[in-house]
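Just one protein chain is left out here, and the rest sit where they should.
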Amino acid sequence: MALQDQAQELKFRDPARARALAQALEREVKAIGRSPINVMHVCGSHEQAIARFGLRASFPRDLSVIMGPGCPVCVTDTPEVDEAVALAAMGARVCTYGDMLKLPGAQKSLGDAQAEGFKVEIVYSVSQAVEIAKRRPLEQVVFFASGFETTAVATAAVILAGVPDNFSVLSSHKYVPAAMEVVASLPETNIEGYIAAGHAAIITGWEIFVPFARKTGAPVVVAGFEPLDVLAALVKLVELIKEGRPEVANMYPRCVTREGNRPAQEKLWKVFQTTSGDWRGIARVPSGNLDLRPEWAHVDARKRFRIDTSLVGGKVENVLAAQCLCGDIMSGLKNPHDCKLFGKECRPESPVGACMVSSEGACRIWHQYGGLPDLREVG
Amino acid sequence: MAGADRVAMKHGAGGRAMRALIEDVFLPLGGPVDGVGLAAMDDGAALRVGDQWLVVTTDSHVVQPIFFPGGDIGRISICGTVNDLAMMGATEPLGLTCAVVIEEGFPREELERIRDSMKRACDEAGVTIVTGDTKVMGKGEVDGIVLNTAGFAMARRIVRDDGLKPGDKIIVTGTVGDHGMAVMTKRRDLQIEGDLRSDVAPVNGLVRAALQAGGDAIVAMKDPTRGGLASVMHEFAQKAKVGVLLDGPAVPVTPEVQAAAEILGIDPLVVANEGKAVLGVRPEAADRVLAALREHPQGRRAAVVGTAIAERPGNVILDTGLGRRLLAESDGEPLPRIC
Partner (left out) sequence: MCLGVPGKVLEVNGLEATVDFFGVKKLLRLDIVDEPVTVGDYVLNHVGFAIRRIPPDEVGETLALFEQVLKEAGAGDLMAADVRGEMEAGAKVPEKA
């Protein structure tokens, strides 16, 4: 029973506290007196927490909590998927996290390649991919590495621990702070404050957001993923906006510190470096990609293999794709309901855009949790 | 790739796609009946015989793995059919049929284990198998074993699944998600170790107790198998054309199921159950039906989990305790071969 209580505490889902925080949020927003107040978060898990617990029904009407480019699978561009598909077509065993399977390439997804008989496997951890490589010494095993820096650390750790010769990494890792910079530079978005992803901040620490807050004039609050974490962080953020303080506040102190996890950072930057990349729907993101450093060329799939995407890539005429709003949704300019295809031609089992493919995509989350109806006065 | 011209796994998931397949392909096989026929797509059929109803139901069972914590394909096949009859209000089955299709090479010892399990389930339900059929297919032509059971019973009153009116209370007889999560953790590709057991059991005795207490005040009944409690809520809402407000914190879930579901990112509300019933009850009778359920050993965790409302007909709204959202209609059971 004690374990249950402790579980409840750690889960921070007490409805009474939630109500108090929601009321505080209402007061703070009213005190500002403007409408709408746009704030943005950049993490699929935050959107999941908000959508799953129906928190938007408790937010003040004048507060708009928008999801930005917080879905690493969603922002993985088509040519990167084509590289993975090409490797599978060349005979390699491509291992990847589940979400990547249905992400469309120019012609096909990894899931399509799998259905055609190529070797594609879903793993829950990069170490699982290494185990597969050990068990199949005669095959080339490529780990198609997706995820932001928190996940990249795991990839780095595994590479540093030593991997078999038949293992290599096709890096599609992304760097979240770069995404925030891009969104902040878009004039249309008018974001007054940011909620930073708690788990990325565990690794990076919260200090890295200080120059960003100063430059943009927008406060940044680091938040955890329980519903109370999100509500409390929003209260703090709106307070900072009200007082015109472009500072960084840490509302996840049980996990996030000022400098973050230094040993993990060392591992990350020993193996990876930031490079400019094209993000699906958002075009060029300076320092947005995490690539393997030159000294790791021997485990870099892009160096080990001459990947020829000409057979699997190319431009494909796609009437539906032309109507897809994912780019605008990821930039926070539109929401899934603004898209004509949402819930009709574009559904989880038949996704048109990346946002519907990944469990961290705004469209998929809204589809799963019922979207954005106003349920305040029902029942 | 499955297109509109080929059957896909989702068509067996118990959700929207399956209903569409049945409506498009199989409904034309039905015809007018004096009672509840194919078109109603209820748990079973009810045909008038004299001043009573003959209730009939049939199920095929393809659960994988065949043996799972808390049960096996044999137990599920007996309980599934007994429970379908009970959901129509027919709690004293006259008999069951059992047709098996067995793969060549299937171990005799496992067949007998399944038979023993079926016998135990029959004894618990107070029913016997009265006729059957046996087929064997070549190795690889069928996966292990497929069981089909049909059941029949007489009943004085039929309980449908479309009777809710605004104000009615919705009661679930116990914890949800047990069966689906137990089967899921047995599947080899999931690296999870936990103490999860299927709830597969005949609930005709439990339902009998509820009907004795509630009588005509019980206006809807369904068992939350594929697609879980959420599926039943959607069916209730759509068939009765009411909204359903579901009280999330009131839904009973064991901590183990909650934990496993959280880790896998699955909602216990959409996970299959094989030993539970969901009842729609007129508000004035809710307390006494609940009391009768809780007195029964299978109904100790029974709880009122929802209310029918006039707003948003056809929709299910989930109150999470921290906010509200629409419970999206899923395409049925998230995992295949669950029952």
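In this document, chain identifiers A and B correspond to the written order of the chains, with residue numbering beginning at 1 in each.
As a working rule, a residue touches a chain if its C-beta (ideal position, glycine included) is under 8 Å from a C-beta of that chain, and two chains touch if they have at least 3 such contacts.
Worth saying up front: this structure is predicted, and the values here are computed from it rather than measured.
For the options A:Phe59, A:Phe144, A:Tyr175 or A:Phe225, the residue in contact with the chain missing from this view is A:Phe225.
Per the touch definition above, the residue from A:Gly54, A:Pro69, A:Gly105 or A:Gly147 contacting the chain not shown is A:Gly147. The set of chain A residues touching the chain not shown comprises 3-4, 6-7, 9-10, 12, 17, 20-21, 24-25, 27-28, 31, 43-45, 72-73, 97, 99, 124-128, 146-148, 150-151, 153-154, 157-158, 160-161, 197-199, 202-203, 224-225, 228-229, 232, 235-236, 239, 242, 251-255, 261-264, 267, 359-360.
Definition applied: only the chains that are shown with their structure count from here on.
Chain A and chain B have Cα centroids separated by 37 Å.
Partner chain B is touched in their complex by these residues of chain A: 4, 7, 13, 15, 18, 51-58, 112, 115, 124, 227, 231, 349, 359, 367-371, 373, 375-376, 378-379. Of all residues in chain B, those touching chain A in their complex are 1, 10, 191, 243, 245, 249, 255, 265, 307, 309, 311-312, 317-328, 331.
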